[in-house]
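One chain of protein is taken out of this complex; the other chains stay put.
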Amino acid sequence: MKLAVVGGGSTYTPELIDGFARLRDTLPIAELVLVDPAADRLELVGGLARRIFARQGHPGRITTTADLDAGVDGADAVLLQLRVGGQAARLRDETWPLECGCLGQETTGAGGLAKALRTVPVVLDIAERVRRTSPGAWIIDFTNPVGIVTRALLDAGHRAVGLCNVAIGLQRRFAAMLGTEPAELHLDHVGLNHLTWELGVRKGGPDGEDLLPGLLADHADRIAAELRLPREVLDRLGAVPSYYLRYFYAHDEVVRELGAKPSRAAEVAAMERKLLALYADPSLDEKPALLASRGGAFYSEAAVDLASALLGTGAGPGSVQVVNARNRGTLPFLPDDAVVEVQARVDGSGPVPLPAPRLDPLYAGLVGHVAAYEEQALEAALRGGRDRVFRALLAHPLIGQFDRAAGLADRLLAHNKEYLPWA
Amino acid sequence: MKLAVVGGGSTYTPELIDGFARLRDTLPIAELVLVDPAADRLELVGGLARRIFARQGHPGRITTTADLDAGVDGADAVLLQLRVGGQAARLRDETWPLECGCLGQETTGAGGLAKALRTVPVVLDIAERVRRTSPGAWIIDFTNPVGIVTRALLDAGHRAVGLCNVAIGLQRRFAAMLGTEPAELHLDHVGLNHLTWELGVRKGGPDGEDLLPGLLADHADRIAAELRLPREVLDRLGAVPSYYLRYFYAHDEVVRELGAKPSRAAEVAAMERKLLALYADPSLDEKPALLASRGGAFYSEAAVDLASALLGTGAGPGSVQVVNARNRGTLPFLPDDAVVEVQARVDGSGPVPLPAPRLDPLYAGLVGHVAAYEEQALEAALRGGRDRVFRALLAHPLIGQFDRAAGLADRLLAHNKEYLPWA
Amino acid sequence: MKLAVVGGGSTYTPELIDGFARLRDTLPIAELVLVDPAADRLELVGGLARRIFARQGHPGRITTTADLDAGVDGADAVLLQLRVGGQAARLRDETWPLECGCLGQETTGAGGLAKALRTVPVVLDIAERVRRTSPGAWIIDFTNPVGIVTRALLDAGHRAVGLCNVAIGLQRRFAAMLGTEPAELHLDHVGLNHLTWELGVRKGGPDGEDLLPGLLADHADRIAAELRLPREVLDRLGAVPSYYLRYFYAHDEVVRELGAKPSRAAEVAAMERKLLALYADPSLDEKPALLASRGGAFYSEAAVDLASALLGTGAGPGSVQVVNARNRGTLPFLPDDAVVEVQARVDGSGPVPLPAPRLDPLYAGLVGHVAAYEEQALEAALRGGRDRVFRALLAHPLIGQFDRAAGLADRLLAHNKEYLPWA
Partner (left out) sequence: MKLAVVGGGSTYTPELIDGFARLRDTLPIAELVLVDPAADRLELVGGLARRIFARQGHPGRITTTADLDAGVDGADAVLLQLRVGGQAARLRDETWPLECGCLGQETTGAGGLAKALRTVPVVLDIAERVRRTSPGAWIIDFTNPVGIVTRALLDAGHRAVGLCNVAIGLQRRFAAMLGTEPAELHLDHVGLNHLTWELGVRKGGPDGEDLLPGLLADHADRIAAELRLPREVLDRLGAVPSYYLRYFYAHDEVVRELGAKPSRAAEVAAMERKLLALYADPSLDEKPALLASRGGAFYSEAAVDLASALLGTGAGPGSVQVVNARNRGTLPFLPDDAVVEVQARVDGSGPVPLPAPRLDPLYAGLVGHVAAYEEQALEAALRGGRDRVFRALLAHPLIGQFDRAAGLADRLLAHNKEYLPWA
């Protein structure tokens, strides 16, 4: 089996490699190709990756290349984890929306739209090359905004699934709190990527007993603290929102906080420099502790689970996982071809969403609003033009005002000219 | 034919009477009963109403009563135009939301929720009495928030239609600008009550030529000024939003403006005092000019059109009018039993929505969000409880934040205790 | 010696009585008159006051009266602790400024101006009667806004001193933290009433060793928590601001918080009802524990110290206390006749401010700005008129914008009509 990781030069890659090494029985990789145009970076990361495989006795071969076509040629699955424009673009995404009194964040709101506009054309080009060189390969997209990118891939006819670590992260946290095995817990995880709520925590299977009421009774304070939301939110909802919901439920407070401190992107960039310095040490043969604060925990577990189910290497066909896939009636108020983030049964033919619990109007109204924004955003990403950008911004529930949308549109275009040929 | 007007003591009633007098051929009223608990007011308004009928030679009889059951007994149609709590409650609706940085308005946002909570139980009680005394009567609801009130009536099995003057007002303005007869123009009017856009202005019938592009090319400045929106809004949308959309598209600016001046309710209350003083003059036998600035233009025309179509007295069955009625698939992203405001063919069996043009996601996302809020709002109005009030507030796209919803919920309850037995 | 307390029916009075009882050696009161127009309240409070004196064996006589002239006749000192308009007016002061996006607080900002406008004429009338009946009596003003009220009294030629409990409260807290006697600590307390900073904490006397650096090193977290300010504030300033500075240093956050919860005045009103119910119990002969949460701690100690120094009954003439008195060059950037809150040497001829440490421009700029506002506010209180109210609002550093000042002026007048004959 051959896997390719596009954006393999990311400082995050050793996390992924560590997971592949630990979970080799589930996903027996013969060849792993790290593809990245940044040769220096790729060499450092690739070297550490090989040392990790070696130390853990993984028999697979790890290669690196800047040549995308060569790298994905013959792959069974291609993982996308690129960042068009790098941390510098992220820094800008987190900054200019604040000038208009709006959230600066790289996946939600105006910053998320900028990322979508930069990313969709690049991802579609990669996918087209994958289709040419390895027609049957699965594309697993980690690249944000995962919902919009996955929709773009599916609309263009690719074999693609979108993946995020929010659900697996909560599953792990809940399991620790409940003193049980993560695999025992199935989450009633419903919504869109980065706009989800855990409506239930089922024991043993998707129809198992719901442990959520007890979990909240015992651990609401801790969960709330980890999400940086007041405990009252959990009490009132009786559900656990993704921490991205903070950007909605406490929008103005977040904007104020962001205005009172330096950017997260600057922190990440500093951490990346440190990580790369560590990776350069030829005696390092495991992921360094510092990597844990980089974000993205449990991505490798989720990726291994998903790839093994798609490629038929896992414990059996039809395992249930949280993925981004076509709605197909799961959320009845959304079009069938919308992309939702829910539990799905995954096998070699792809994911099939399980029936989801009915979404309370309290959540459904917001989900429908954001889904409509995502439709406008994809339209803007595919066809360009200031007007489509403006409409996507106006369509976003966190923006919604003319003045703001106008100011944001100007800034988005000014800060992303090099990535938007039509701008 | 007998008509009853509940809330008939409103200072607005002479406008309605004037319309009934002018349009007597379309709606031949034999008896008109004005029902209102405010006896003083009712006497002044009733006197003027009779003098208007007399001057115009209308043969119908006008009576007044504080006894609801007697008033609606035997009516063919009952018009609801009441205001629970009067202008004092409206003043509060317009005030306390501002304390939380939110729009203070009597039909939109938190103020609109307060009005819904006060109004729905009263209207349902009235409707129940109508059903008992006059089982086949139609209920025509003018009472805001019309969308939520109409939904409450329909869910309880009443023969009800909701009516607003936004569409007829725009039809009249457009006709004047185009130099044509209002009856010639059919509006592609789509959305929810107070959340609509004119997507087309059809000449001659619902499928006629669309005059909107030309109308905007020639008159966009004037239309924008009347809506108090920048002209750019019309240029960008290529559609004409209801002026209530200003509360969304320019929310923060409106809040700032409201904070810089006294309340609209105080103005209306002052005007009402002046109007009642005029009505007391026994020589007055027409609606005074001042009434025009009271708001509610063309309500009587719309009411006559609707009642005549429902009661079969008009030019013929099946006339097309903008009303609030069950969705039944008209807007596919809303439940069938939602109440929407669209063009409908109306006859003795009630309104049947015409197929509506597809609503762009730019509008549909917001409509779905507000419709979900309305569902929560109706739930709170029917079942009560601070928690349901909080959830409805959080569900509103203009609120959406925990802090705000909490502060608003406290204030809503504190300011409406006397109308909310459960509070 | 005869003392009169105007506003003696306040639920706070038992705190004062308890202090008088405990500190009878410092201030040997022969007759104490509680003056209040609210007879019911006065009876309850007066009864408890007598029982407290009795239990503690205080020989003084306590009388009550609604007749101001009779009450103050022959008094050596008159304490003013009235609240024009009661808690209802306070509730309004805390509410309507929020409608304009401004702080709602009863002593600072627009609410403080409303209180000043209501209070100054009433206090001046009382002082005039005191002058007539007891020409040599000292007036000790607790009534907020203490700075403006004291200035009004002094400008009218009265023998008056303004008193606040912020300084004595901090002195007590610091003494507890340092494990020393409060009397050992002299605070370099500088600024205007409710706009002060402790620039030093001197041991043994006004020129003693400064313990503040050590205090901050050891207890900054605790002090910051009690002031509800981030610890960083103390670290950066190297001084301890009054907790009223939070309304400046964290203005927007406070406004957001106030919008997210019910009013403080409503809480106080509820507590007052509880307190009065307790006072009605004839077996109660000490201040109830609940009174501690009413605010105003250590007011009685401060009042006893001040009255004894003014009346020459204390340990000796010339004790040093923090009071509100004429500036006389203490803060060189303010006019000599401004009223400042600083340490002063007090004897029978009144307070004489000690030389104050130079105020850093970081504080002086704000102090000068607020002092200028106070001048405008007093002008508005004395002479009335919407225009003067508007100018005072515009002059306040927390307002400063035309739109806000206009909206606030309308609301201030609308909510205080009954207290402002010219409005």
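Of note:
Each chain gets a letter, A, B and C, in the order it is written, and its residues are counted from 1.
Just so we're on the same page, a residue touches a chain if its C-beta (ideal position, glycine included) is under 8 Å from a C-beta of that chain, and two chains touch if they have at least 3 such contacts.
Note that this is a predicted model, so its numbers are computed, not measured.
Only one of the listed residues, A:262, A:282 or A:421, touches the absent chain: A:262.
Touching the chain that is not shown, out of C:320, C:354 or C:372: C:372 (per the contact rule at the top). Here one chain is not drawn; of C:31, C:286, C:347 or C:403, the residue touching it is C:403.
With the whole complex as reference, residues 252-253, 256 of chain B touch the missing chain. Mapped onto chain C, the footprint of the missing chain covers residues 101, 229-230, 232-233, 236, 248-253, 333-335, 361-362, 364-366, 368-373, 375-376, 387, 390-391, 394-395, 397, 400-403, 406. Residues of chain A in contact with the chain left out of this view: 95, 98-101, 104, 255-262, 266, 403-404, 406-407, 410-411, 414.
As a working rule, only the chains that are shown with their structure count from here on.
As a whole-number value, the distance joining the C-alpha centres of chain B and chain C reads 52 Å. Per-chain CA centroids place chain A at a distance of 45 Å from chain B.
Rounded to whole angstrom, the centroid-to-centroid distance between chain A and chain C, based on C-alpha atoms, equals 57 Å.
In chain A, the positions touching at least two other chains are 252-253.
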